[in-house]
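First up is the structure itself, then whatever we jot down about it.
Let's turn to chain A:
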Amino acid sequence: MATQVIMPKLSPTMEEGQLSRWLKKEGDKVSMGEPLAEIDTDKATMEMQALGNGVLRKILIQEGESAPLGQLIAIIGEPDEDISALTSQAPASAPAKADAPVAEKPAEQKESEEPKPAKPGEIEAPAGGNGRQAQAPVAQPTTGRLIVSPLAARMAAESGIDLRSVNGSGPGGRIIKRDVEGLLSQQQPTAPVGATKQTHLRAVGSPAQKSDIATASAYHDEPASEMRRTIAKRLVTSLGPVPHFFLTTEIEMDRAADMRSGINALDPELKISVNDIIIKVAAAALMQHPQVNASFQDKVVRYYEHADIGVAVAIEEGLITPIIRAADQKSLSEIAREVRELAGRARERKLKPEEYVGATFSISNLGMFGIDEFTAVINPPEGAIMAVGAMSPKPVVRDNEIVVRQMMRVTMSCDHRVIDGASGAKFLQTFKKILENPLFLVV
Partner candidate 1 sequence: MRKRTPEPTRVGAEDTSATGLMDQDSAEDADARLDPAEAEALKAAQKSRFAELDRATLQSIYRQMLLARRFEEKSAEAYSTGKIGGFCHLYIGQEAVAIGAISAIGKDDYVLTSYREHAHAIAKGMSPDSVMAELYGKAGGCSHGKGGSMHMFDKEVNFLGGHAIVGGQIPLATGVAFATKYKETDQVTLCFFGEAAVNQGAFHESLNMAQLWKLPCIYICENNQYGMGTSLERAMSLQDISQKACAYEIASEFVDGMDVLAVREATLRAVERARKNYLPTLLEVRTYRFMGHSMSDPGNYRTRAEIERHQERDPLKLYSASLKEEGVLSDSELQKIDDEVRAQVEQAVRFAEESPQPAPEELFTDIYADPIQANE
Partner candidate 2 sequence: MAIVTMREALNQAIREEMQRDENVFLMGEEVGAYQGAYKVTKGLLEELGPKRVIDSPITELGFAGLGVGAAMVGLRPIIEFMTFNFSILATDQIINSAAKMLYMSGGQFNIPIVFRGPGGSAFQVSSQHSQALESWFAYFPGLKVVMPSTPADAKGLLKSSVRDNDPVIFIEQERMYGSKGEVSDDPELTIPLGVADIKREGKDVTIVARSLMVPVALKAADLLEKDGVSCEVIDPRTIRPLDIKTIIESVKKTNRVVVAEESHPFCGVAAEIASEIMERAFDYLDAPVKRLSGADVPMPYAKNLEDAAIPNVDQLVAAVKEVAYIE
């Protein structure tokens, strides 16, 4: 069964990519997840992984050439597989225009309408011979539109599977539950040690960029105990690859709000927001609770020295999480300035990968949408993410009296492989204590 290699979307802004280097040549064996090529996007040079097993049968664009998203650039197949049906519909190997490859559509559709199983004795089977399975990649329009059942989409999102790596076995190539399950059962045992798991479509970090993110927090590894590993394994089987659990607390925000208006009154230029204070406080609390500023790395648990805090920013296409590096070392005004600056560039899609890859802890704030409380999904390999709700006046009991206080709910999603209920709760307790009494920041 042949796998079409298409120009992948490697950054939120990417419209076309230039093939900077093939890491395999025609005839080389490739397996799922192996680096196949390096691609220059508008942002950086990225590694493209193989999404199928077999032999790199055909390279369709040469190094230095560009192709729009979704264009067929190579074919992976069995050594003796007939791939003429695929190569014939590929555009000529020439620098492609940024336009979508509309021309190839009709041929594909025809193909997908009538998936004929190979008859015995028939030598030239279409699309690799196995009608059902081969149909999936063929049926998927190269514009990148995936046909996927809602359940399969959710399962893939939860387990960080790139759906483009999945062959749909449902009608019209729809990716369904069993396809995702099939892939999950393949992937589980082969996860490479210490490898950053590719999550959703936005994760683009790869070892090639290691040096670019030199400013990322240093860390030390400690062997994960036998018990820790057992816990990790057990929990993984219970709820996706990252076993989430959630802790919620309600925080009185009057003092933090006072502090913010106090500072801003002193110097309006500073424009400190409540969120900046939350980042600062989270960083401070993380320093007191290193077990929360950590990530699970299969054989080791990684503890970070600094709090590199990812701040989720909604942008038109979705979400990106620029990072305040070593927020624990920075002043409030520095944090405020950096958040503003990064968020601004995030919205203009001008962030460099190192500015949004590799946080140690994330904060997502939907308070401005009036959301009271929500849960966020952890950004692997980070150990936790904090979901911050809206601040609103509520009646509370203080000294046996009902008074009105600005209350805010936060919910922390924790990766149970590194964080246990009690350690998460203790962190949250500290976080709450400081946020309710921000003077602790200077103590």
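Keep in mind how these were chosen: all candidates are chains of the complex that A comes from, given by their letters.
Keep in mind that, in the parts below, a residue touches a chain if its C-beta (ideal position, glycine included) is under 8 Å from a C-beta of that chain, and two chains touch if they have at least 3 such contacts; residues count from 1.
From a predicted model like this one, the values you see are computed outputs, not experimental measurements.
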Looking at this complex, which candidate touches chain A: 1 or 2?
-> 2
Candidate 2 touches which residues of chain A in the complex?
-> 149-154, 169-171, 176-178
